[in-house]
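Missing here is one protein chain; the remaining ones are kept as they sit in the complex.
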């Protein structure tokens, strides 16, 4: 039951084909080194859940053919422009996009976190987002007359996959203020985490670290991956590698360019196919 | 808009008669020094919301005649036995008790935190707790057939009142792992906090402290109150004063004994009446 | 230090611990030293498993998401066993934690229902624990249902009662018939005595075994490691029972 400490490849091997995988946005804790390991092992058929969006990670996985569905409020690489492989795949009809909105994804995960079948949510009524979604239903506030409100079905991912600054040997993971990572871990059946370092003290022994820590209870496995979020930046630890990100966007404009980028970027000789 | 830093008496003056006041349990962060200041100023007609229970604080306030209603999952002083003034007041029919259950109080506050009119909650069905509560309604899971589920109306307290280890000059409050205090601050209209100390650095500048911090955005006013939770213990900072707690329980068996305790215990010469 | 062969509390701790062996995660309420010690005993002999969360404790509590986490955790199926008591408990496993008489002006007032009305529905193995075994506590019908022992088939309820452990015996819960069955009688007590001291009706097998006494290894573990661990949360209890102070 205690979390296992694995190598990056062994961690990636824990994501089966077809899994529903929750991932955070580029400004949170994105397991990019693990994503390359996943691509290297040739994972297929993933259903990504952006919490609430995905960025470079989603674009890489889409480009490498690992994804059939993305459920997210957005696929965005921010100031770098449109996410190139995502945009190409959408135009080609190659992947299915379940367009959501940030609070609905949070609400769905919070329902799962609470073992609830659904959560109510304000807003959204009248948006085309609600069309064709059988996991959102119009209900009513039972404490008022004529007050329609949307009910959002729980989202319980198979796997939460993210990167954090540190973990301890017992498998507790320190995420600081990035509490959406805790929500993901609470909601998902399994939680796979890469960390900058595994520390030798108990993160729960002192409230100063415990306050930002996901207890091992919710963690399935951990792998150490120093700079595991590069080329993105990890809050106050390291900044983004702007040149590498621009190079990616440039190369990934075309399928061939993306393949060339991937051949140069994969962590080990195994090809994606 | 920025939180004000007040004296303990000025903080207590911010709680008007008749206010709905959310308070935490004895193992969390209880503003006991502020409670004595409240009693000293003679507050009346309070509706206490235990999050999810109240202990010595509630018993003191009931004994001093400050309370008309307690909404809580329990009034408990743990191993010290039945809460004496609460029990006496209940037997006398002198206060109104709205019996709840812990997760329903959390759910009501979370609804308020989310600006939702209600939250669904499992369990409870068939309990006598649900009788006579017009703020709980039986509804149904819209994603299944014949799956009844209770809907809990939002609880939005006028005031959240609690004690924490530290605050900074901007009004950010560090609560560590005691996140129910953050929930209270999010849910309440106003938040009044006593702290062991006001520090001169920015609690949000470093993720290590930010992770356990309620931003000033949710804080109305702060007062410094060293040992402000005594005679209860504050986690790893100081333990409970067992002798003082036992003395209270002993004296508070009778109304006269409680008055004698209060005369000896109030922080300033002003009487409760 | 002179310790009797097996103190009554030690029998209860050992008995409850056998109901916890092999589980993954146990939560224990505040002010529950015997269930807490039983959980620690199960962990000590299970090589760190089950994990334990003692509510309100500073140690033995890994929760970092506030008061709501226990309830979320239970609803997700991440808690395998929990303990509930009752000012009154009846033969359908209904529990009363509120009071006796008119709830608005009760004759007797208990502290309140805590999380019982929820956890009783969601935790698979809820062990009812009450040392006092008398017609006053074990009643034919509770005055107030804090949490019902069973629910209609359409009510979502993966959890419920597993057993009722008292100072005199162990009752096993029978899910199908909504009744207790006398499972074992603690040494020094009798089937006839139980009948007289129990206010509700229950199934009585032809032969009822005696509750098994802890063996020497179990007692040794309890009086050593477990005593030191429980003393961190319940120093008074550990001092009274074993004359030990908290382990470092």
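Structure notes:
As written, the chain order gives the labels A, B and C, with residue 1 at the start of each chain.
One rule holds for everything that comes next: contacts are C-beta pairs under 8 Å (C-beta built on N, C-alpha and C of every residue); 3 or more make two chains touch, one makes a residue touch a chain.
All values derive from a computational prediction rather than experimental measurement.
Contacts of the undisplayed chain with the visible chains, over the whole complex, involve A, B. In the complete complex, the residue from A:57, A:110 or A:213 that touches the missing chain is A:110. The chain that is not drawn here is touched, among residues A:121, A:160, A:173 or A:192, by A:121. Summary of contacts with the chain left out: across A:179, A:227 or A:253, the touching residue is A:179.
The chain not shown here is touched by just one of A:79, A:134, A:200 or A:256, and that residue is A:79. In the full complex, chain A touches the omitted chain through residues 24-28, 51-53, 72-76, 78-79, 82-83, 86-87, 90-93, 96-97, 99-104, 106, 110, 121-129, 146-149, 177-183, 235-236. Interface with the hidden chain, as seen from chain B, comprises residues 1-2, 112-116, 172, 182, 186, 204, 210-218.
As a working rule, only the chains that are shown with their structure count from here on.
Each chain gets a centre from its C-alpha atoms; the one nearest the centre of all protein C-alpha atoms is B. Distance from the centre of chain A peaks at C, each centre being the average of the chain's Cα atoms. By number of C-beta pairs in contact, chains B-C lead all other pairings.
Touching two or more other chains at once are residues 63-65, 71, 75, 122 of chain C.
For chain B, the set of residues touching two or more other chains reads 121-122, 147, 149, 177, 235-236.
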